[in-house]
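All protein chains of the complex are present and in place, except for one that has been dropped.
Moving on, here comes chain A:
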Amino acid sequence: MIRFQNIHKSYQVAGQDVPALNGIDFEISAGEVFGIIGHSGAGKSTLVRLINLLERPSQGQVLIDGRDITALSDAGLRDLRRGIGMIFQHFNLLSSKTVAENVAFPLKLAGVSDKATIAARVAALLARVGLTEHADKYPAQLSGGQKQRVGVARALATEPAILLCDEATSALDPQTTRSVLRLLAEINRELGLTIVIITHEMDVVRTVCDRVAVLDSGQVVELGPVADVFLHPRHATTRRFVLEAEHVDEGEQVDDYAHVPGRVVRLTFKGESTYAPVLGAVARETGVDFSILTGRIDRIKDTPYGQLTVTFTGGNVDTALAHLAARDITVEVLRA
């Protein structure tokens, strides 16, 4: 539905071409929550702003529902933008308008003039984001989380098919972040909206995204379902994001198991198997002993997962690993 086709983008800085995106080529499907993660300056904002052409590509095309949007006329572009909502890190609400007027603003711009229609839509949107009592306040009188909820309501006013979120939770505390993410997930579920989320926090991706692209120096270095990317990161940048999310220091990972006897493996459980008594069963079947070195059990969006680093001693370790693999557990040998 949103397709980036060999996108290059550079900015002119003091007469010099400074590249921001280098050969971006992927697709975001209709109805998914797609995360784009990357460090500061990786090109995330530039990339997401191509979708509503706040930024134009220097080369390549952006297709939405098969239509090349870079070829649109001014009027066509304005029309396209009405079908794409956007929320921002710093909310960007109009300080001169009340909450209700802010939410009504996109409708007014789109030429909806019937007062009753606008009032009904605004009331429904404010109810959805839980701000009904704050309709007549000005943005300056709201907390950050409330402001972002106004931002969400405003972005939904014209019933867009796509919602773009540029670091929408970066200015919020963890608890408020969670509530805004819950709201986004709910909107995605109930309205079937495609959501593109830009962030530098793996936690945000893990909580709401279906798929994720990792952006590094203007290139996508890894892309896939969040569980795959999160549990089996291949690129160094991705690995760093995952470790950050786990609050693990990278240096501490490497030589930890020097004094541990046996074969060290990492087991990854996903979905149902996470809560099944697999490890004990396999140990009984094959006579191996195991001890857990580190581990975590958590959720990625709606999927539970577990990842354990285990050492096996005695018995038939090879058979044990084969049995685990047969039960849909991913087995990675860290030290033979």
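Here is the rule we use: a residue touches a chain if its C-beta (ideal position, glycine included) is under 8 Å from a C-beta of that chain, and two chains touch if they have at least 3 such contacts; residues count from 1.
Heads up, the rule we're going with is that contacts and distances are computed from a predicted model.
Colleague: UniProt name of the unshown chain, from "Carbon monoxide dehydrogenase medium chain", "ABC transporter permease", "Ferredoxin" or "3-isopropylmalate dehydratase large subunit"?
Modeller: "ABC transporter permease"
Colleague: Which of these touches the unseen chain: A:3, A:44 or A:82?
Modeller: Residue touching the chain left out of view: A:82.
Colleague: So one chain is hidden, and I want to know which residue out of A:108, A:284, A:299 or A:335 touches that hidden chain in the complete assembly.
Modeller: A:108
Colleague: Spell out the interface residues on chain A facing the chain that's missing from view.
Modeller: Residues touching the hidden chain, for chain A, are 52, 54, 74, 77-82, 84, 86, 88, 90, 92-97, 105-106, 108-110, 138-140, 158.
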